[in-house]
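Right, one structure below, let's go through it.
What you see is the complex with one protein chain gone and the rest in place.
On to subunit A.
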Amino acid sequence: MNKSFNLNRRKFLISSFAAGGAMVIGTHAMAATIEGLPAGVPTPAGATEFTPWLTIGADDIVTVRATAVDIGNGTLTQIASYIMEELNPAWDNIKVEYANTNRDYKEGNVYSTPGGALGYFSGRSTGPARMDTYLQVAASARARLIGAAAEAWGVPAAEIAIKDGVLSHASGKSAKFSEMVEAASKVSFAEEPKPKDRSEWTWLQKKAPAKIQIPHIVNGSAIYGVDVKVPDMVYAAMMQSPVMGGKLKSYDAEKVKDMPGVLAVVTVEPGENVPTDLKPPFPFGVNPAQHAVAVIAEHYWQARMALDALPIEWDDGPGAQWKSTQQMVDAALAAVEKPGEKVEVSNGDVEAVFKDAGKIVEANYHTPYCDQTPIEPLNGTALVTPDRVDFWHPSQHSQEAFYVAAHETGVAPENVYFHQTFVGGGFGRRVFSDDARMVVAVAKKYPGKPVHLIWSREEMTRQGRYRPMMAAKLKAALGDDGLPTALLGRMSGGPGFFAVGMPETALTAVTPNAQIESQTVPFHILTGPYRGPGYNSNAFFVETFVDELAEAAGEDPLDYRLRLYGKFADKGWVKVLEEVKAKSGWGEALPKGQGRGVAVANWGMDGKTPSGTTVATVAKVDIAQDGTLKVLQLDVAFDTGRILNEDAVRVELEGGTIFGLNMSMMEGLNVEDGRIVEGNFDEYPMLRMEDMPKINIHFGGLSDDNRYFEIGEPPAGVVGPAVGNAIYAAIGKRVRSTPFRLHDLTWS
């Protein structure tokens, strides 16, 4: 049984009209994915489709379809690399386009599994099922081309080679793909040919091509969601209830209707959707609309001006009970003083050990709401008519956005066309598709015209689906050897917080008695995925706490971790620690006010070992006596098992590390009378070029275990605790909450 999705033999039957090109969708590069508006991409003639995943054109262009949206993580380049490995066309002749969600629906989920995780039109391209899929479709196409050439030339298939898009034989015969493609479409096999063994790879793991879309980025031609232009398009600016869950009380459209360019004022209410049989992709569910009012105008700036001038009154609702950030932090911290309502892990008898323990270490921690803050503001363009929807949007999950467009309008899914654009940053913000929902909800109030809705930065920051506020209590008893004999971990957060990063950690696994609990606090603030959900807070709690254990044991914190995690079944943990120990200058003397700290954590552990990606980071910081904190250097080692593109991995480690550094140093949203306070970068500051430490990425931690796990999220969790632990090493002050910029780090 092939575990790749929908790769049964049926899918390899070539369409009877394939040679006429009737079933082919486009052969253009990335920038062209939104060409042919609004009806979709034009159909070129004379191309042959091998499966819905792969088409070879009369022009020798090999078009491959991507389900994983590229949010800057290089999925498109990786997919092109799979095709290169198995099919070996000319690299420049590979075009990647997004798989069409409408086609997926109409043709029985040719790209997905309905409602299942394999239908994930998002995420990375190196997942095992995806990788197998692309290698298989390319191997199948290759074998058919060779089969066709073998018959045409009267030679054994085994004697035919493929290189740079040319089939050749020792006799001197050669042909381009395009010359064999029609005959190839008639070749059939009782069983699909197997892709190469890893030992025969010549491209994967060997080459590190830069992202294929960069030429479109550096000249400004890449079309992001916010850049979409459709004939007759109008613009919209929107305000949602400033207190989440609040309602629109009143507004006075008369006051703005005569302003330049204003066309309409419309409202959005939750529950104006139409029931549909279409199921949302697992596990994202239904994200309801929020109460909102929007101004529609000929130009965007006119819409913004009119919205600013529009008198609006809101009924704040129950969320207004949360008067201040401190009140919420106190509630989260109070929650971890009580036994959790949900027991995540219960091994042995923690309380019995605590009773007799010689040494107990206990501490409470908390982390704030943080916004993903992609630099492209939330936006989308929708044309809603009674019997058809076209929707252009920078989605992180095109299938969810497709679902939302059908669900919000009630238009039959076969008549819903979703057009994926470039995405100006994701980080989890564009997965749930609450933004997609609002675009369609506004557009359907102005039907028959394409409506381009763009959030202001302030609206976007205050209407997030945030990294949840979380608090934790950690308590451990230390044995005679200084290692924990019992561990109690309690987490709390608002509804929907992610427990990931404490129950399944190595610390929990290696401690003989462990009890991990969680508790939900009834906050109204909406939350969502943010680079490394749950893990990004829990890694800070756990790895700061482990540093406190090392301190209590009187041992160097890196050596303590080597001993502690040396007991864990996944040997990658020790390997990455040894790598950063050797490469970071660990242990070398530093001047007063400077210190090094270490942290190690794993994102993606699934209970088996080895699994996920383990990252160890050593931070070197400098703290001036006035408390000014400067991170000087970060040394990062990792274990994803194996890697496929060295530079793609390096770039994600750099980016994920900087993201986690920003999160820990800078980010934290405040709540006042139920509203999010911060709106723009003057209030929610970001690290810039001048704040960058030297970042060294080390490859010596790789275990060569048979997995190619993801790399974008893992580094985000460890950099914060590494810096926090370095602060302690430098000035002896333990920081148990983020962002660090709010702590008094003065010393004398």
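Quick notes on this structure:
The criterion applied here is as follows: contacts are C-beta pairs under 8 Å (C-beta built on N, C-alpha and C of every residue); 3 or more make two chains touch, one makes a residue touch a chain; residues count from 1.
Basically, contacts and distances are computed from a predicted model.
Not every chain of the complex appears here, and the one that does not is recorded in UniProt as "(2Fe-2S)-binding protein", selected from "Chemotaxis protein CheA", "Peptide ABC transporter permease", "(2Fe-2S)-binding protein" or "Peptidoglycan glycosyltransferase MrdB".
Only one of A:Gly147, A:Gly428, A:Pro450 or A:Gly655 touches the chain withheld from this view, namely A:Gly655.
Checked against the full complex, the candidates A:Pro215, A:Pro270, A:Gly317 or A:Gly627 give a single residue touching the omitted chain, namely A:Pro215.
In the complete complex, the residue from A:Tyr300, A:Phe432, A:Trp603 or A:Phe709 that touches the missing chain is A:Tyr300.
On the side of subunit A, touch with the chain left out of the figure occurs at residues 71-73, 210-211, 213-215, 217-224, 226-227, 229, 235, 260, 299-302, 373-377, 422-427, 454, 456-457, 647-648, 651, 654-659, 662, 680-682, 686-690, 692, 695.
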